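Missing here is one protein chain; the remaining ones are kept as they sit in the complex.
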Amino acid sequence: MLQTLKKVGMQKFLAFGALIIIYVFFAFTGKNFTSTATTLNILASSYYVGFLALGATFVIITGGIDLSLGALMMASALLGGALYRDMGFPLWLCMVIMVLFAMLVGLANGILVTKLKLPPFIATLGTMMIMLGLGSIITNTSSKYFPTILEPDGWFIRVFFKTKSGFPVGAVYLMVFFIITFIVLNKTKIGRYIFAIGNNEEAVRLSGIKVNLWKGMAYVITGLGVGLGSILYSATYIVVIPNTGNGIELQAIAAVVIGGTSLSGGVGSLTGTLIGVFIMSILKNGLISMSLPAPYQTFFTGIVVIGAVLMDVYRNKKANELKKIKA
Amino acid sequence: MKKAKRLLSVLLVLTMVVMLFAGCGTKEEETEYYSVIAKGFQHQFWQVVKKGSEQAAADLGVEIFFTGPEGESAIATQVDMINAELAKNPKAIALAALSTESVLSQLQEAADKGIPVIGFDSGVPNAPAGQISANASTDNENAAGLGAEHMYEAIKADIAAASVSSPVIVVILSQDATSASVTGRSKGFAEKMYALITADGQSAAITGDFAAITTGDVANSAVNVKIVVGATPDITDMTNAASGVLNTDNLLGVFCSNEGAVNGLLAAVNAGSTLGADVKVVGFDAGAGQKAAVRGGTFMGSITQDPFAIGYKAVELAVKAANGEAVSDVDTGAKWYDASNMDEPDIAQLLYD
Partner (left out) sequence: MEIPLLEMKGIDKWYPGVHALKKCSFSLLKGEIHALVGENGAGKSTLMNILTGIIPYSSGEIYLNSEIVVFNSPKQAQIAGISMVHQELNLMDNLTVAQNIFIGRESKGLFLNDESINKRTGELFKRLNFHIDPKEKVGNLSVSLRQIVEIAKAISYDAKIIIFDEPSATLTDVEITQLFKIMKELRSTGVSMIYISHRMDEIKRIADRVTVFRDGEYIGTQDAETVKIDEVIHMMVGRIIYEEHKKLSKIDKDTDVVLKVENFSSFDVKNVSFELRKGEILGFAGLIGAGRTELARLIFGADEKLSGNLYVNGKKTAINSPHKAVEHGIGYLSEDRKRYGLVVGMSVANNIVITKLKDFIKRQFINEKEITKITDEYIKKLDIKTPSAQRLVKSLSGGNQQKVIIAKWLLNDSGILIFDEPTRGIDVGAKSEIYKIMNNLAAMGKAIIMISSELPELIRMSDRVLVMCEGEHTATLNLEDINQNTIMKYATKN
């Protein structure tokens, strides 16, 4: 028991340690990196990836993957934008529809993977393409924009992005979503079954549990994250362009992996994911503060992902040896 | 024990790296810092803009950081960049926004902080009054109109010979439907062409992917001026769109509204699409491929902006605005070039690779 505790503690410590090291690095090298403005930027640019990554953690723990995250987020935002601009729907209704739409597509992913037995990689690759196309179709390939601060519905930005004084409200929502998902994953049956399925699906089935139901649930939760993410994205960036968004899922998946969730399923932590999201966000802002162009961000994220996974492999090996010494 | 040692050594190395960077990075606090945020690096055009801005920075003795997102649809990346630059408290920001709506709160923040914003290239169209100090840009509609004039001269006879029963078509190949500079050029060319055709008494219609500027009744017109936009800004989709255009019957001319469209067309021709000998092609901008096409006669000619001047003037305006001087919009100009004049010194200097 003590050993298990130590192991968990170690894992969090390592990811958190990496976060601190990276932060300290930029604090020395970046321009105004430790300023409040930059701190707010770090929080703000993590909103949508945060929602996507927290949701995706569920699917990845089941041993699945969701490649449709980015495209779905954009399709959902485009749908909301089209309803708002072209159909004149009230903004609150658009937001509700955006979330429901994303959850519905999550459900579709779940059905493809469970009932129809498609490999998650293929199923969600298909959904990704469908969403890219759908986003263009419903908007007639024109970009959609959400209310700007100059419009009456400008409260949207103040409520979901930053207040006038610069307080990052989005970060509050991200924390709330984190707490809720944390409870679901760690304190409810849903989470228990999702972990169990990721570890040994056949055993769970033989225990008389409706595997399809709970696995499908993971995809719906991911859809929920995407739907909420699309609202925060829209409030932060206002303009949504059709045919964009693929690539964002890889950022989210990278954050999940950096946080110590295993792509082979059964192991994972939302706290780790959140740390992973902030590591990516700090990298993004830090490299700009060092006046390095955008491609460096992708480059260094790749290095961090490989480093995180290596650390995980090394740590597991050591833990096994420790176990043997004890035994 | 072994593990602890290894962890310690990793930490040590990291600390050393941090100190190394710290040593060389932060000592230039004294120079004036300006941010130049472009739309991307995809085109050679932006590389020349960058040269121009760096030249200006050197001439004026200021520090600049020229940056931009990976592509012209990466709005989120650009917004994050603007946020990050604002956090660095620059003396002024020069900005070519991918979308005005997405940067409104950032403009407000700059205004609140007293950081002047200079638009360059396409700038920040329709920005709230007073938030953009000045623009350094090409007038895209005029520039494209120049191309329409040259093309019309070459196809005048064919247009006069066309009728409702045997119509002809002029296509504008456009890379995207969002950037104001590209839409402006498409609009400028379409409207100028339409004006020239109708002025000579021929019937014409503008059709295609920009609902805002379609006009006339295509079924009862002898000339169709059609705007075609690629499915995505990717070169592959542009190539597909270009192949489709080249397969159009009675095609008289094609106007490629930026280098992306030019490259799409050239790629389509390389991939086997036939470009009829009589079809007149007019390009925009000046990449290596396009220059070869103009020199070789595949293109009748092209319009070039002056990217170097755009970059140079942007920084110049930014420095002036930061120092409290009154600034106003600068037109950075456009020129027609073809095989006959492209080696003349005053043109050749605008044709950067």
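Note that the chains take the letters A and B in the order they are written out, and that residue 1 is the start of every chain.
Definition applied: contacts are C-beta pairs under 8 Å (C-beta built on N, C-alpha and C of every residue); 3 or more make two chains touch, one makes a residue touch a chain.
If you're wondering where the values come from, they're calculated on a predicted model, not measured in any experiment.
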Chains shown that the absent chain touches, full complex: A
Contact residue for the chain not shown (choose from A:V204, A:I258 or A:A308): A:V204
Option touching the unshown chain, where A:I60, A:I157, A:V267 or A:A308 are the choices: A:V267
On chain A, residues whose C-beta touches the chain left out of the figure: 1, 3-4, 187-193, 195-196, 198-200, 202-209, 266-267, 321, 323-325
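Basically, only the chains that are shown with their structure count from here on.
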Averaged-CA centre spacing for the pair chain B and chain A, given as whole angstrom: 33
Residues of chain B defined as touching chain A within the complex: 3, 11, 14, 17-19, 21-22, 25-26, 33, 41, 65, 67-70, 73-77, 79-81, 83-89, 98-99, 101-102, 104-105, 108-109, 128, 177-178, 209, 229, 231-232
Chain B partner contacts - residues on chain A that touch it in the complex: 21, 24-25, 28-32, 35, 37-38, 40-41, 44-45, 48, 136, 141-143, 145-146, 148-150, 157, 161-162, 166, 233, 236-241, 243-244, 284-285, 288-291, 293-295, 318
